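Heads up, one of the protein chains got dropped from this complex, but the rest are sitting where they should.
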Amino acid sequence: MSDADTPLQAVKDRVLAFARERDWEQFHSPKNLSMAIAAEAAELMEHFLWQGLEASRSDVQTDQIRAKVEEELADVLIYAIEFANVAGLDISEIIDKKMQRNAEKYPVAKAKGRSVKYTEL
Amino acid sequence: MSDADTPLQAVKDRVLAFARERDWEQFHSPKNLSMAIAAEAAELMEHFLWQGLEASRSDVQTDQIRAKVEEELADVLIYAIEFANVAGLDISEIIDKKMQRNAEKYPVAKAKGRSVKYTEL
Amino acid sequence: MSDADTPLQAVKDRVLAFARERDWEQFHSPKNLSMAIAAEAAELMEHFLWQGLEASRSDVQTDQIRAKVEEELADVLIYAIEFANVAGLDISEIIDKKMQRNAEKYPVAKAKGRSVKYTEL
Partner (left out) sequence: MSDADTPLQAVKDRVLAFARERDWEQFHSPKNLSMAIAAEAAELMEHFLWQGLEASRSDVQTDQIRAKVEEELADVLIYAIEFANVAGLDISEIIDKKMQRNAEKYPVAKAKGRSVKYTEL
């Protein structure tokens, strides 16, 4: 099992089955799931709270941080995927749409090497 | 293109290519990306801020909310996927590990229909 | 010591002195402090993650939740106050300005009993 041979649908199905088996769909309203994603995202962020930007690149490769970061990122993804399940969204489709929009907002010629918002390009 | 036939790696590659083309990898430290995930998660959450839990299930199906929610969820996923790119993580593997751990923490017999933390099961 | 006889400045001074004594101002850039506020806000939110809205009103009064919630809210406030210290902001002034703006956006006649955004009033 690896990203090369795992379709998005397989992960969606697994996450949904886990919730169904536990009769947890009753708790998985979009409102609650959006809170869960935000809460897990904050836990991921906490590992880098007082760190320098470049230091965060090397720290994420140390065994101690890496194991925790893997768990927090997995939590973010699991809840985001469950949100897609609950709302009936096709992940590949919404990412595709968003990246097309981003490509229009941030054309390579203007955005290259710049981190400003598209409104200021 | 749909979740059934899109491998995770395809989405990872697309997100990475977008950043590389714009020379944005310099901004994509784990620290910055963790902030970006959290910021987008909060934007998703804002759509449900004052709403009832059940109301959020139907609202997410209305055209007006749905379009915005699709964009915000896509943003969360794009940054989470880019985090996996930058940190060199296999998404299917970290989700698999986390769900195995969750299954141990929340055995069906104990967790069914209950929303309490595993420490209180 | 109580809110009735504690000026905002007294709390600001105390928070600043704590950071100075530990030589922590070097870590307290606006960027880092904004992350810290967001991280602590998420910890506060986690206590209510799967709960009903009305249940959260009574739960916050139980001894067990109350003690934790007091700590998390204090953390949010401490970092927000330190942000004001670092950025040189007068808290009473920025709250005053914001509430005047809110009063214009949400006139009582239109906003009474309604939770929609001002753009939809």
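Chains: A, B and C, in written order; residue numbering restarts at 1 for each.
Definition applied: contacts are C-beta pairs under 8 Å (C-beta built on N, C-alpha and C of every residue); 3 or more make two chains touch, one makes a residue touch a chain.
The structure displayed is predicted, hence computed values, not measured ones.
In the complete complex, the residue from B:L8, B:A36 or B:V86 that touches the missing chain is B:A36. The chain not displayed touches subunit C at residues 1-12, 14-15, 18, 21-24, 26-27, 29-32, 34-35, 37-38, 41-42, 44-45, 47-48, 51-54, 56-57, 59-61, 66, 69-71, 73-78, 80, 83-84, 86-99, 101-103, 106, 108, 111-113, 115.
Panel shows subunit B; residues 27, 32, 35-36, 38-39, 41-43, 45-46, 48-50 of it touch the chain omitted from the view.
Seen from subunit A, the chain kept out of the figure touches residues 35, 38, 42, 50-53, 115.
Please note the rule applied: only the chains that are shown with their structure count from here on.
Superposition of subunit A on subunit B using C-alpha atoms only gives a rotation of 180 degrees, nearest 5. The mean-CA centres of subunit B and subunit C are about 26 angstrom from one another, to the nearest whole unit. In subunit A, 27, 32, 35, 38, 41-42, 45, 48 are the positions where the chain touches two or more neighbouring chains simultaneously.
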